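Quick one: structure below, then a few questions.
The other protein chains are all here in position, but one chain of the complex has been omitted.
Labels run A, B and C following the written order; every chain starts at residue 1.
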Amino acid sequence: MQQTLTLHDRDELLTPLYQFDRKFWTTIAALVLVIAPGILLYIRQLVLGLGVTDLNRPVFWGAYLVNFIFLIGVSMAGTVISATLLLLKVNWRRPITRIAESLTVFGLMTAGLQIIMDMGRPDRLVFTLLYGRLQAPLMWDIASLTLYLLTAIFALYLQLLPDIALLRDTAPATAPEWRKKLYTILSLNWRGNKEQWTRLEKAMLVVSIFIIPIGISLHTVTSWLFSTTVQPGWKSTILGPYFVVGAIYSGIGLLFIATTFARYYNKHLKEYITEKFYENLGWFFIVMSGVWFYFTLNETLVATTEQETLEFPVVAAKLFGEFAPAFWGMNLLMIAATWILVAPKFVSDKPSRNLFLQTTTGLAATAISVVIFALLSLRLPALSDPNLQTGLLLAFFLFFLLALLGVTKWLKTRLITATVIASAFVLFGMWLERWNVLMPTLTHARLAPYTTYHPTVTEIAVTISTFGILTLMFVVFYKFFPSVSVWEVEEGRALEQGSGD
Amino acid sequence: MTDWCMVIDLEKCVACQGCSIACRMENNTPVVSPEEAKNGRAIRWNDVFPLPVHIAPDQGEYPNVKTHYSTRPCMHCKNAPCVKVCPVQATYIDEEGIVRQNYDRCIGCRFCTMACPYGVRYFNWFEPQWEETLAEYRNPDQLSVNGSLEGPAVRPVGVVEKCTYCVHRLEKAKARAKAEGRDFRADEYVPACVQTCTGKARFFGDLDDPNSTVSQLSKSLRATHLLEDSGAHPKTLYLAEG
Amino acid sequence: MPKQPLSRRDFLKVGGVAAGSAATLAAMKNFISARAGSQIQTAAEENVVASTCHLCSAGCGILVRVADGKAVKLEGNPMHPVNQGALCPKGQAAPELLYNPDRLTSPMRRDRATGQLTQIQWADAIQLVAEKLNTLRDAGHPEQAVLMHGDTRGQMRSFLTRFMEAVGSPNVVSHESLNVAAAKLGMYLTQGIYGLPAYDLENANYVISFGANLLEAGPNPQRTISGYTFLRRGRATRGKVVVIDPRQSITASKADEWIPIKPGTDAALALGMANVIITSGLVDADFVKNYCFGFDNFASSGDHKGFRDFVLENYDPIRVEQITGIPATTIARLAGEFAGNGPAVAIMPGKGGLLNGGFSGVYTAMAVHMLNALVGSIESTGGVMTQRYMPCVDYPKLPSDSVAKKGFATTRLDGAGSKFPLGRNSYQSVADAILEGDKVEALFLYDANPAFETPGGKRFADAFKKVPFVVSFSSFMDESAELADLILPEPTFLERWGDDHIEGLGYPGISLYQPVIEPLYDTLNTGDFFLKVAESMGGTVAKAFAWKSYEEVLQFRLKDIGADWELLKELGVWFNPGYRFAKRGSQHWIENVVGAERLNAPRDGYFDLYSRELNCFIGEMKKDELAQLGISQTGDGAILPHYEATVFQGDEAQYPFMLNIITLMSLGPRSDAANMPSLQEISGMTVRETWDSWLEMNPESARRLGLVENDRVKIESPFGAISTKVKLVAGLHPDVVNVPFNQGHTAVGRYAKGRGVNGLEILNPASEPLTGLAAFTNTRVKVSKA
Partner (left out) sequence: MNFPLEQPIFQFFYWLVNTPGVGAGVVGLLVGAAITTFALTLRWIASAKDVEQEAYPYPPKL
């Protein structure tokens, strides 16, 4: 029984690692195409200086910093989640732990890139090691980031170890020598005897315990980067937890997308990463969105109520100023995401006559509401009449509601699609959230006239290629290692059978 | 211990901007291109600007209007936020209370520019340039502290720069005193902006010396600081109008 | 990368807990020692040269730091009474002028047909000019040589005048008709001195400025700034400053009180105040009775109305309120404060004021200046001083020369004294004269850029086409130089000899320009150039100019100022400090203070409230003749200062706004300043603009037009249209819009060219019939979204 299963596992999870088919190469080529322009433009920035961005005085930080926060955000979830689930001995975690942990590692790496890209003198990066001062929040961030990255890598490696050994032992004759050698070295002559297993599991337990506070530290420290300045809008004490929550929220989003991507990439994974996982983690996702909404409300309420005169322009810019589209866009995306996750659970799956529950209605309404939102965001002088605006606003909410209602039934039967859409919304929303934390404050400095910031081609291209790099790492990595932790799955099966017998 | 301090009498300041240009000529701050300047990248360590800084609808209607002007060098804060956040101590407070910038150390992370509530720190987005012959008038003074350049030295691209109370002038004055074999007196040096001030609105001196002009003026009923709530304990003093 | 050892030292000491040691203190004070490791290197050889700034008419003393043969920094000369060690942004930026990449580097000749420029030698240039002038003299028409000059100060003006006289031309046209002439005439017609009054601000208690931009763009901004700040905070008691101006200029925003007024009605306000002063018996009785003419009615060849009755009848505050839009109570209060808190002084605008060319400018100037007379502030502490000048050795008498005499006797080309009875110069009219067919064979442009700086200056382009020989001495290829046949660049003021009379403080002084460095390029001081021309012309002209160099001319002229040449060169300035006020009616009074320069009326030391001088010009005229001159009143009314409603170009319905061209402290009056990048950068400080021009408009007016900040707008007048961005300025009369001067160049250099717009293009090009002043403030415009 087990034998067959393992054989089964092997071809499904290990065979693809040796198939460098067209699909793989086209993916690589596409990614390279996505990444290349960003790199070229970054080289140009290196030569000319940061002037090629739209940064100015007082907007000294921009898209790069937003990416940085976003990336360490998404990298949060992976390890912390897998660690939590491991500590809680949750069984359905097994298929996804590897993807989760690898995401953390890649996310942190790309996040580090952002900081270097944002530096005026990347050539002097080493000075932070020569002259680093502990008082500077940036040092805390560097410390936290490095520590988290190392721990994450370690965690990932620990969890890979048995599979590497497996790869070593089961490498087909056709496999290139260097790969065999690589596996042999990496497997640290893992023999899989009882003692090793016990030690491995001890180690994993300990790491899981340590990595959670470290992860949380990284995100709070990042919020301190802002809180330690006296800029309006950043003094809020809620910023730390807000960042952590946002991190986990967006992290789960990315995890969902990554896993689905892997599933699509290797059809066999469907047997391992089942709807059960989407179902269960989905609930946690919903919880996080709730918490996130609360903190967002908290941020805004405090700022609108407190007596800090310099604070208000910042909030105003978000609520009804030039950042309103970004702010409300963010909120709407999150609302939609939550709805997509929750609503289908409360409708019956038999078709209904109700016009409002037709998919077509939903899609139409979606289109219309998007158009209206765009109109409002563009602030056309033609639409400056307050009554007209109010009218548009009401119309928007109506159609938005219709859209939500309409799509519900369609989503009911498509859990995974729904989750992926929701995740995409959340990811984009969270990027906007980081943007909304930085930009309104930066553009509303105390002693400089209010200004604006529009990322230049360079910044946009670099951002795009950053995410390209993230994907590339992901794709390449999983050409060398199984994207599902084989031994954990096995262990799980074994446990199930144990209970079954 | 000497504690350099500037006092600006806003009543005597006539917003002529002589200080801005005097500073530029003394400290080799480059003229950026018009497009750059429009994009808020002009570098004037000492800026003059109308108050209130932010145009708001509720600022009175004709004829019940009163425009004010202010001028703003570095505040050389006693509790300087910029110094606190610098990861490599490229900016620091020296023993005479001047907040200084080390161009060879700065990594261009722009944290100090964020931390400074007064926006007096400037970043070199591009390589500073003087078109053709314009380079001729650059101030030749070179101030180096243990080999790293400070003061008027032409900045490399990608580093932060700021008002130094013309610290190179201080060093020159001290060198002169030394050469003449006498003690340096606090009234032997003033920054360029103070020297040029058309309205004689600027005073400079040693705040630790109770008899100095600045100490006297600091007791004035009109004496005030910019953004006192910033918690930075700014040192540059203003004497309010009226 | 050298590490800062200080940290290590702190470590050793603090770590070793040497309590109370320097480093522990350091730790407590939270600082890092930089002194120990500091090294300062500077230029190999440095020296400081005293000279004079030439970027506006103030003529501040400067000390130029020359490091390794390069002028690297200017500082104010503490010895100099005008700026007392201070220096404005223009002066500070002067190195950008000296080392400007767009400077002309050698004499050039332009081929009219192709417009090709060819480099020539100075010798050839001298030859060309000399020949040209000689041919004119041989033809018996030396007057066809015309010289237009700008803010030409010190000996240069008399030098050039003498040269032209020796050649035989009366046509030396100063650009004063663009700025200070109105004020000078106001002074002349009342006090009988043709010059700007000096104000004793340091001792004044109450200063009321009628649109005079004391702190930005007066005839002598730096001097007025010094006086102003001293009056505010330099002394025990703080004087009050009131500014009357439709726009809240920096001066107005710094003043105690800003009183916005309907543009062009300043005369009415002044007379309204006079009315109150008289009725409330606050006049300086002694002065008006014994030292003024025409306060009371008088009889000479018929009864004449005096100032008092005229004002009492016509300018009671109620009526003035209707004219000026200033409440009668305010007028009364101002009058009371002015007369009751002496020493008080009423300041009329020179450069940059609304007074100039308002088509009633002279009357306004007279009315304002008379306020000083009423309260006895003429020649008294805290009042008006009359500028004294250093005694300059007279030039030797010109050798007799029939051609020159004949030519010099001809009427002036610009119509000053003929077409414009009161005018002494009419700069902008030169173009009109040429276009109307007056023959000009040779035209010299010294320190002048008429094609840019006059209203409707474009017409100079056509005018110059009709002149076969146009010579420009500009250091830059400015709008006028672009039209010239011969471009003979003069070195900048930092590379040449020159001098300047110290003005604005009353007492006499001389300020010297000297070459602080060797001239950078193949340029020649215009003084030296004309000496060489004279030499090669030979004959009487050569005789009249027997000096080797312009420096020698200066030495000759300044022999008697009390300082020898070396001392003057060392100090850069020489003056006799302390203004000595003349006793009323004394000999000194009659010779220097009141009436000394009257040409027709008696020089009897009487301050004219009824201008006898003006009477000599227009006393006999009938109504229609007067109307020709734009005077609505007749008889005594025309002689006495009165309010003339401004005759606007463009009717109110179609052109709702009045266009006013403002002069900025940063860019200043001179075209070449517009090519100094630093000045361009700071030019728009008041409206948060940079490197551009703008239109200032009242927010309410803008709202009515549906304009918001930074909208592109089209500004149309009957004379043309320009387009720039609008800036909302709350402190501005709703019917007035402002455009800053010295932007919108089509030449000069890379920094000035094609930047913003030149508001003068759409101003009324006409001249005031009575005085030949340029019309700056009587053009209406309409503003629309571009």
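Methods note: a contact is a pair of C-beta atoms (placed from the backbone, for glycine too) under 8 Å apart; a residue touches a chain by one contact, two chains touch by 3 or more.
Note that the coordinates shown come from a computational prediction; the quantities given were computed from them, not determined experimentally.
From the options A:Thr110, A:Thr128 or A:Thr466, the residue with contact to the chain not on display is A:Thr128.
Touching the chain that is not shown, out of A:Tyr272, A:Trp435, A:Tyr453 or A:Trp487: A:Trp487 (per the contact rule at the top). Residue A:Leu166 is the one among A:Leu166, A:Ala262 or A:Val484 that touches the chain missing from this view. One of A:Tyr42, A:Trp61, A:Trp190 or A:Tyr453 touches the chain omitted from the figure, and that residue is A:Trp190.
Remark: the omitted chain is touched by one listed residue; of A:Val90, A:Met109, A:Ala203 or A:Val475 this is A:Ala203. Where chain A meets the missing chain, the touching residues are 2-3, 6, 128-136, 139, 142-143, 146-147, 150-151, 154, 157-158, 161-162, 165-166, 169-170, 188-197, 199-200, 203, 487, 490-491, 494.
By definition in this document, only the chains that are shown with their structure count from here on.
Chain geometry summary: the mean Cα position of chain A and that of chain C are 67 Å apart.
Among the residues of chain C, those touching two or more other chains are numbered 1, 3-4, 688.
The residues of chain B that reach two or more other chains are 49, 55, 89, 105, listed in rising order.
Residue ranges on chain B touching chain C, taken from their complex, read 1, 9, 11-12, 14-18, 20-22, 24-26, 31-32, 34, 37-38, 42, 44, 48-50, 55, 59-63, 65-69, 79, 89, 92-97, 100, 102, 104-105, 131-148, 168, 171-172, 175, 192, 195-201. Put simply, chain C touches chain B in their complex at residues 1-5, 7, 26, 29-35, 37-43, 67-68, 70-76, 83-89, 91-93, 95-96, 98-101, 215-216, 221-222, 225-226, 228-229, 232-234, 248, 250-251, 253-254, 258, 260, 520, 665-666, 677-682, 685-686, 688, 690-692, 698-700, 709, 728, 730-734, 750, 755. Of all residues in chain A, only 48-51, 54-61, 118-121, 124-125, 127-128, 130-133, 135-139, 142, 225, 228-231, 313, 442, 445-451 touch chain B in the complex they form.
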